[in-house]
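Comments concern the structure below.
Only one protein chain is missing from this complex, and each of the others stays in its spot.
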Amino acid sequence: MTLLMMELLSGALFAIGLYGVLARRNAVLVLMAIELMLNAVNINLIGYAAFLDPGRVLGQVLAIFVITIAAAEAGLALAIILRVYRNRGTVNVDEINLMKW
Amino acid sequence: MELAWLIPAMSAIAFPAILLPGRLLPRGGAFLAPLAILGGFIVFWIVLADFLATGNAGFGITWLEAGAVRLSWGIFIDPLAVIMLGVVTFVAMLIQVYSWAYMANEPRFSWYFAVHSLFAAAMLTLVLADNLLFLYIAWELVGLCSYLLIGFYFERRSAAEAAKKAFVTTRIGDVGMLIGILLLFRATGTFDISTLIHLAQTGGIAGGALTAGMLLIFAGAAGKSAQFPFHVWLPDAMEGPTPVSALIHAATMVVAGVYLVARLFPAFEAAPAVMAVVAAIGLVTMLLGATLALVMTDLKRVLAYSTISHLGFMMLALGSFGLGAAIFHMFVHAFSKAMLFLSAGSVSHGTNELDIRKLGGLRRRMPATALCFTVGALALAGLPPLSGFFSKDELLAAVLQGRGGVFLAFTLLGAFLSALYMSRVTLLTFFGPLKREQEHAHESPLLMIGPMLILAVLAVVVGFLALPLVSGYGGFGHVLEPGGEPFHFKVWLVTLSSILAAAGLTLGWLIYSRGALSADAVRARFPAVQRVLESKYYVDVIYQWAIDHVVLVAGRFVALFDRVVVNDTGVNGAGASVVASGMRLRIHVTGLLANYALGIAVGAVAVAVVMWLMTTA
Partner (left out) sequence: MASLVAFSFLAALVLGAGLGVVLTRNVAYAALFLLVTLVAVAGIFILALAEFLALVQVLIYGGAIVIVVIFALMLTRIEEFSRVRDNPQKPLAVVAALAILGVLTAAFLQFRPAVATLRGASLEGLGKELFTRWAIPFEVASLVLLVALLGAFLIARTGVDRDRDRDRDGDAPPEGGGR
């Protein structure tokens, strides 16, 4: 196992997550895809921490912050999705176009 | 002497003070106006005392500085300014007292006094200003006040039209004046009057620029002072309340033009061609006013044309290098003509009539008014030893010395006509049998008669100021032109002018009192002259034709240009193009989250690619 492998894994997972964000209609699925992207970032950070950082902890600290933000984001996103569903009866992102011209 | 700025400042403060919190005070706070001008008059004496002790002075504060250009709010005090300060504060004060009774029943009583205050402030600022820009601001302000006061009875269509006419006509001159001021600024880089005069005298301004600049400034002066061909607004300005006519259109504002030429006199002297124009315009205006005053039937209009004529006299004197004579005539004329207008106001107050054909014999009902008016008329006619006699004499001497015999002959003719029309209007109004419809005429209240009597006394005595009364005082003209020769009579000229004045008065008496000569017969004899005079030399007709056929036609083209190019293409076009492009551009605003996310992704890729290309290249 080398650094490059982890890097490529993280890149691939990021691309998969991005595809999910762009292609999915259901807001919950979009949320899941975002979690995938965050995980891809975490893999990358852990990889650099394990292979490059002299103290070996910097990437891990950052990963902890990412996980914290991810948790906050998931909670907020759930609340917003519930709200949207109550008001509009749907969670499909392409039916929520109030910001249209 | 630093207190001088207080004189206009007090009236300037009175204007908002009357308008804003004034309604809480008794009589709308109008009493603040006379108080302010009384304060100004008191300060004037302090300034006069200082001036006699120390001489000329000037000071100011810097307003703004841009590069080498320095603009200041400054005041300059010399004999000319002191004389004007005295005349303006004194006459304005008397006229405000008079107005207190005259305007008592007006609904816009406090507005009248507020504008009066603003006028006094602007006029006094104009007098004190030490640079042309400052002067021009005050100049426009007095024009605005004139507009507001002529249009005081704006419910009456004729008054509104007259106000507009006065404003627009003087504006034509004012634009010229502004161009002239800027032209001089371009040539010298300064607005400061004393610097400009110094440069003009030492040849620091190119001859062409100086001539053009002074000519344009004279256009402004001619507009304000109702000189031909701008004289048409002054007779119509009589639509305003009579005290306004007395203050603005006889004693103070209309002499602003004369004052301006006098203020820049050395610069005008450096441009002899302009001086010739000034003299010629003055002469034409003088004769035009005098002949028209002969045929007018409205008491105030007779006085208005008489004012035009006498402003012509002043300009003529200036054009003949007679600074002292012109200012002395202005000084004398301010008192006597203000008094004549106040008397006319008294007549209209007592009879509600100003048509001299319907008036007559009023001395039986209004003896004090009749006395004042007669004194004023005689003074203006130049009967010795009233004030007009002295000023006319100085004026004739100046014209003879500066312009020669031909001008003198016409000036004498003007003096003769002055006497004739003054006797006509006096005799028709106050003498002869009392007309039946004037049985109920009554004398005016003391508050009106008082100022008239004070001015009447002055109209009799101020003429003696021309004489070197005490040692060290070389006569009025000598104060203004210290280098000139002291006052002395030219006996043959004095005799001639007195005889002419007496002849004019006698002729008037023969025609209008004795009926020895019939004016109607003269009219019938010269129908053409009659027609030309009654249509006021067709000047108004020509202007109306020019407005209809030139200005309005050109205006229509400009309006078309404005509508099509400026409005449709420029203003609406800009808006329409934004709307149209917005209609097309808004398609990208789908409101769909996924589209935006895609945009972000593509953008991130694009940034990465560009950065990669930049680092490898």
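Per-chain residue numbering starts at 1, and chain names A and B are given in the order in which the chains are listed.
Note that contacts are C-beta pairs under 8 Å (C-beta built on N, C-alpha and C of every residue); 3 or more make two chains touch, one makes a residue touch a chain.
Quantities reported herein were computed from a predicted structural model and do not represent experimental measurements.
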- Per the touch rule stated above, chain A touches the missing chain via residues 1-9, 11-20, 22-26, 28-29, 31-33, 35-36, 39, 42-43, 46-47, 49-52, 55-58, 60-61, 63-65, 67-83, 85-91, 93-94
- Task: May I ask you to list the residues on chain B that touch the chain which is not drawn?
- Result: 594-595, 598, 601-602, 604-605, 608-609, 612
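The rule we apply is simple: only the chains that are shown with their structure count from here on.
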- chain A and chain B have mean C-alpha positions lying a whole-number Å distance apart equal to 82
- Item | chain B residues within the chain A interface of the complex | 586, 589-594, 597-598, 601
- Note on the structure: Interface with chain B, chain A side, in the complex: residues 18, 21-23, 25, 30, 93-94, 96-101
